[in-house]
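A single protein chain has been omitted; all remaining protein chains appear in their positions.
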Amino acid sequence: MAVRVQTELFDAGRETADLGAGHVDAGAVVTFTGLCRPNADSGAPLEALTLECYPEMAKEELSRIEAEARARWPLLDALIVHRHGRIRPGEPIVLVATLSPHRAAAFAAAEFVMDYLKTSAPFWKREETADGGAWVAAKAADDDALERWSRR
Amino acid sequence: MAVRVQTELFDAGRETADLGAGHVDAGAVVTFTGLCRPNADSGAPLEALTLECYPEMAKEELSRIEAEARARWPLLDALIVHRHGRIRPGEPIVLVATLSPHRAAAFAAAEFVMDYLKTSAPFWKREETADGGAWVAAKAADDDALERWSRR
Amino acid sequence: MKLLYFAWVRERVGRAEETAEAPAGVSTIGELIAWLRSRGPEYEHAFESDAIRAAIDRRHAKPDAKIAGAREIAFFPPMTGG
Partner (left out) sequence: MKLLYFAWVRERVGRAEETAEAPAGVSTIGELIAWLRSRGPEYEHAFESDAIRAAIDRRHAKPDAKIAGAREIAFFPPMTGG
């Protein structure tokens, strides 16, 4: 089980292979990679995102989310990597990988972690475009996504 | 959009990176990798799985499943790779990767493809153990998983 | 038409494929299975389970599906891939 908050680029495929290498008993691996898109929310071309972060809380909060996922589903292992700092279009921002004997648990846990992370991990995106910079507004869809898990 | 049926090993990380390379507009990538577990359904140590396949139908059926996923969710791209032949514990059997602007679509499409594939793609697993060989029985849980999608 | 058999259906029939012409009156997958079962103990054993699935020209087909015009009909157990 591991949580990392870093500015450095990562290779989602290699991170996932490394995670799986220690677990011959995993039948199912699910990964989610969130990438920096080429356009700002306004539609304007994006030069870069800058992710601000409260790093000490981010590590603790991601660990709490991971622990909650492990309590809900039978996971053999899980990895959350979240970047901050300046991120260019096409670069990865976040990786969540889950290993389980069974696919339903691996899928549900990965989606749960992403839904929680979106609304509770202390990161804030600022978009850089030709017009300057703007903080990204929180999305109602993210609150709705989170709501699903409390109904279960 | 691509579907492959092959005996050769594959590298899930590289396949996914190659898929994403052509799509700068993807915000979300979800992958599922199904691995050969170290034990037979009986619990005995597994020497290998042999997957029998109806290859012409497998390609067509996987293409139909992929087309259905694209009709239901806004996917930028998708990849399904399924192996047949002799597969050792720890080796990958199947890879599903989905690219979408948004994470909910990428997750749902990948899980839909796996649920359909499990009960409709013409592959049959035979387990090799010290006691000999035995065909794997279909799981009721797989039929239940599929049922979810017809209720929507 | 060509008949294909997979997994334990193949093992029980004792072959992977054959060419056959069903007699008059055999018009559905269910009727084809009934006729095959009459061809000998290996067919009787292969098709004794209700769980046998069929495909006509590479598409899943139910027991009441018509076989007229089919070029390739496959029989197999429930799928266990993935």
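Per-chain residue numbering starts at 1, and chain names A, B and C are given in the order in which the chains are listed.
Here, a contact is a pair of C-beta atoms (placed from the backbone, for glycine too) under 8 Å apart; a residue touches a chain by one contact, two chains touch by 3 or more.
The structure displayed is predicted, hence computed values, not measured ones.
**Q** Quick one: jot down which shown chains the absent chain touches.
**A** Counted over the whole complex, the chain not pictured touches A.
**Q** Using the definition of touch stated at the top, determine which of A:30, A:46, A:93 or A:108 touches the missing chain.
**A** Residue touching the absent chain, from the options given: A:93.
**Q** Against the chain that's been left off, what residues of subunit A make contact? List them.
**A** So the residues of subunit A touching the unseen chain are 34, 51-54, 56-57, 60-61, 82, 93-94, 114, 117-126, 135-139.
The rule is simple: only the chains that are shown with their structure count from here on.
**Q** Can you tell me which residues of subunit C touch two or more of the remaining chains?
**A** Only 82 qualify.
**Q** Check each residue of subunit A and list the ones that touch at least two other chains.
**A** Counting only residues that touch two or more other chains, subunit A contributes 103.
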